[in-house]
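Note that one protein chain is taken out, while the other chains of the complex remain in position.
First chain written, first letter: the chains are A and B, and each begins at residue 1.
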Amino acid sequence: AEYKAEYKLDIVPSLTTAWGMGATYFTDLVRERSDGRINIKVYPNSQLTTGAQTNAFMLVRNGTIDFAVQSSINYSPQIVELNLFALPFFIANQPDKYVAMDAIKAGESGKLVVKAVEDKGVKFLAWGENGFRELTNSKREIRSPKDMEGMKIRVVGSPIFLDAFRAIGANPLTMNWSDTMAAIQQGVVDGQENPISTFYPVKIHEYHKYVTDWHYVIDPTMYVVNPAVWKTFSEDDQKLIQEAAEEAGKYMVALARISLDDGTAYKYLESIGKLPEITDWYKELANVGMTVSILTPEETRAFAEKTAPVVDEWRSKIGEEIVAAAEADMAAAAASK
Amino acid sequence: MIKKVFDNFEELLGSVILVVMAVITFANVVTRYFILYALAFTEEVTIYLFVWLVMLGTAIAFKKGANLSMTFVYDKLPARGKKLCFFASTALSLAFFALLAYLGYVQVSDEIALSVTSPSLAIPMWWYTVSLPVFSVLIIVRIMQAAAETVRGDEFRRGC
Partner (left out) sequence: METLIHEPAFWTIALFIIPLLIRVPIAVALGSAAIFVVWNWDLGYQMLSYSFFSGIAKFPLLAIPFFILAGVIMEKVGIAERIIALIKQLVGDMTGGLAVATVIVAAFWGAVSGSGPATVAALGLILIPGMAEAGYDKAFAAAVVSVSAGLAIIIPPSISFIVYGDIMQQSVGTLFAAGVLPGIVVAAFLCVSVWLVSRVHGYRGAPRGSASEVLRALRDAFWGLFTPVIILGGIYGGIFTPTEAAAVAVFYGLFVGVFIYRTLTVRILYEILSETVAATSVVMIVVTCAGLYSWLGATVGLIDKIAALLLGISENPVVILLMINIILLFAGMLLDAISIAYVFLPILAPVIMAFGWDPIWFGVMMTVNMAIGQVTPPVAVNLATPAPYDGHDVALARRLSRSLMRRGTLWLHQ
C-alpha cells in the first residue's frame, strides 16, 4: 500500500518532557532507519485532540490519529483494565517498585493488559513510562493524610483518581492538562499530581513549593498505532517500526527513572550517549526551591490504609483475573531478586 | 398541542436544562461552605448539559434567523444575487450540520461499543454526547423550515 507523506503522532505534554523526548526519539529512529521514507510528526500539547486528552484513544482507533504515545490514564475511560496502574499504592508497596513494574510489563498481567488494549481496536507497539506520580502543592508540606484535608487537587479526568483523593480526604477536581497550568497560576487548585519529568519542565516550582514523593501510582505509557495504518506497512517496515518503538520505550523508561532507581537508568542512558541535562531530580527540585518530602514506609502506609477501600472496590471493576495476575507477577519478581 | 410542543421544543427543553444548570451551580456555591467535597462531581453534569443547551439554542437561532452574519454585502445585492447567496448559505449550513450529525453518530456508536465512561461520575459518556447527532438533526430541520419560509415569503425583494 501507499505510504502517507507524513504520519501524525499524538502526545499530551510539551516536547521537552520525558514523554515528549521519548516520542521524538521514536520518530527520529523511524526516519533514520527508513532513510526518510517513513515520516512521523509529533503533535505535542494534545493538539490533535484539541486539548481533550481522554479522547486520544477514540481518535487513534478511528484513524484520525495514526500513532500515539499515550499514558494509561488517558486510555482508561475506554479500557477499564488500565486502571490497574492507578490502583493507589498497589505497586509502590512492593519492596522494589521498579522491579515490580517491570514484572507486570513482562508478565502475564502485562499480556492481559495489552490484549485488552488491542481488543478495543488499537495496535500496541511498546511500553514506555512517565514515571511514578508525585504530589506538588502551594500550601504546605504533606506527610500525612491529615495535611491534605480539604486541599483542592487537580487530577486527570478518571474516576479512580477522584475516589483515591476523596478517600484521603482531599478535594479532587478533574481537568485537562491543557487547562491545568492556568488553574494553578490562578490558584483555582492548590495541588496536582504528576511524574517529576512532566511537572518539572512546565516550571511548576514557580507556583508550588512542596513536593511529596509518595509514588502512589505509576503512569506507564504505550506506543500504539492505528491497525489499518499498521497493515499498510510492509513486513520489513513493521519490524523496523516495532524495534524503534521498543528502543524509544526503553529510552523513555530510563528518562523517567534516572536518579530515582538503583542507577540502572543512568547507566543505560550513558551507554546510548543520551544522558539528559538533569541527572539528579531531588537535587534539581531543591535547587529550584522546592521542599522535597520523601515519605518513610510508615508514612506511606498511612496513606495506603486510607485508600485500601478504593483498591478493594476497583479490583472487581478492573477484573480480578488481571489484578491477581499482577500480584503474582510482582511476587515472583520480588522472590527471584 | 403537539404542533405547539414541536414548534417550541428547543425553548421548552432548553429552559429546563438552563434551570438545572443554574440550580446545580448555585447549590454548589451554597454547599461548599457546609460540605467538604461540595458537589464537585456535578460540575460534569453542568458542563456537559451546557452542550445540550448550546445545540438546542443553535436550533432556535436557525429557526429565527438569529445567527451572527455579515450582511452589508448581501444588503447591497439585487434580488437575484440575494437569492443566490441565500441558497449557497443554506446549503453550506446544512452540509456542516449534516457532517456533525454523522460524525456525532459515529462518536456515539464508538462510545457505546467501547462502553466509554464519563470522567467524574463514570456513567456512559454517550448520554452526554448523544446531544450532538440528535440535535444536529433538529438544527437541520429548523434550517430547512426557515429556508422554506423565506422562499415562500419571497423575502429577497425586501431589504432583509
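Keep in mind that, in the parts below, a contact is a pair of C-beta atoms (placed from the backbone, for glycine too) under 8 Å apart; a residue touches a chain by one contact, two chains touch by 3 or more.
Small disclaimer: the values here were computed from a predicted structure and weren't measured.
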| item | value |
| --- | --- |
| Which residue of A:I11, A:I40 or A:L59 touches the chain not shown here | A:L59 |
| Residue of A:L48, A:M101, A:V122 or A:L285 in touch with the missing chain, whole complex considered | A:L48 |
| In chain B, positions touching the absent partner | 8, 10-11, 14-15, 17-19, 21-22, 25-26, 28-29, 43, 46-48, 50-51, 53-58, 60-61, 64-74, 84-86, 88-89, 92-93, 95-96, 99-100, 103-104, 106-107, 128-129, 132-133, 160 |
| Chain not shown, touching residues in chain A | 4, 8, 43, 47-52, 55, 58-59, 62-65, 179, 181-182, 185-186, 188 |
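Everything below uses one rule, namely that only the chains that are shown with their structure count from here on.
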| item | value |
| --- | --- |
| Chain B to chain A touching residues, read off their complex | 36-38, 40-41, 43-44, 106-107, 110-111, 114-122, 125 |
| Complex contact set, residues of chain A against chain B | 54, 58, 61-62, 77-80, 120-121, 150, 157-159, 162, 166, 169, 171-174 |
